[in-house]
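== subunit A ==
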Amino acid sequence: MFQVNFLEQYCKGCGLCVHFCPKNIIVLAQYTNDQGYNPATINDMTKCTGCALCARMCPHVVIEIVEGGAA
Partner candidate 1 sequence: MSEQILMKGNEAVAEAAIAAGCRYFFGYPITPQSEILEQLARRLPEVGGAYVQAESEVSAINMVFGAAAAGARVMTASSSPGISLMQEGISYIASAELPAVIVNIMRGAPGLGGIHPSQADYFQSVKGGGHGDYKLIVLAPSSVQELIDHTILAFEMAEAYRTPVVIFGDAMMGQMMEPVVIPDIEPLPPNRPWATTGMEGRGPNIVHTLYLPADKLENHCNRLFAKYSEIEHNEKRSVGYLTEDAEILVVAYGIMSRVARAAVEMARDDGIKVGMFRPVTLWPFPDNALQAAARNARVVIAAEISMGQMIEDVRLALGNRVPVVLFNRIGLVPNPDEIYAAIKSKAREVNANG
Partner candidate 2 sequence: MLQVIESLQRVVVVTGSFGSGKSEFSLNLAISMAEEARKLGQVIALADLDIINPYFRTREACALLEEKGIKPIVPSPEVLYSDLPIYGPGIHNLLHQDDVRLILDVGGDEMGATALGSLSGEISNSEHSMVMVVNPYRPFTHDVAGIGRMARGIEARARLKIHALISNPNLGPNTTAEAVMKGHHIVRAAAAELRLPVVGLLVLRRFLKLWEDRLVTEAGSIPVVPIDIHLSPWWLQQKMR
Partner candidate 3 sequence: MAKKGYMRPPTLLQKPWHFCPGCNHGIAHRLVAEVIDEMGLQNQTVGVGSVGCGVFSYEYFNFDGIGPSHGRSPAVATGVKRVLPDRLVFTYQGDGDLAAIGTTEMVHCAVRGENITIIFINNTLYGMTGGQMAPTTLMGQVTTTSPRGRGREQGLPFRVCEMLATAEGAAYVARVALFNPAQVNRAKKAIRRAFETQMAGLGFSMVEMLSACPTNWGLSPLEALKYVEEKMVPTYPLGEFKVPEGVK
């Protein structure tokens, strides 16, 4: 079980994490953050394998992943 935390206020909604997630669980939210972007988010956290490809490709260092549930 992994917990993926998005630093939503820094996200610029570029969507690279959405593309590179092998489980296709990351989406861009319907709402916008303070900067006016639709931030990335995960609805079904149980499917995350903790591969961190999303974080590896995130150009805005928005994503942190911790093992073992909510941090």
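Selection criteria: all candidates are chains of the complex that A comes from, given by their letters.
A few points about this structure:
In this section, contacts are C-beta pairs under 8 Å (C-beta built on N, C-alpha and C of every residue); 3 or more make two chains touch, one makes a residue touch a chain; residues count from 1.
This is a predicted model, so every value here is computed, not measured.
Note on subunit A: across the options 1, 2 or 3, its touching candidate in this complex is 3. Per the touch definition, subunit A reaches candidate 3 in the complex via residues 2, 7, 9-10, 12-16, 19-20, 35, 37, 49-53, 55-61, 63-68.
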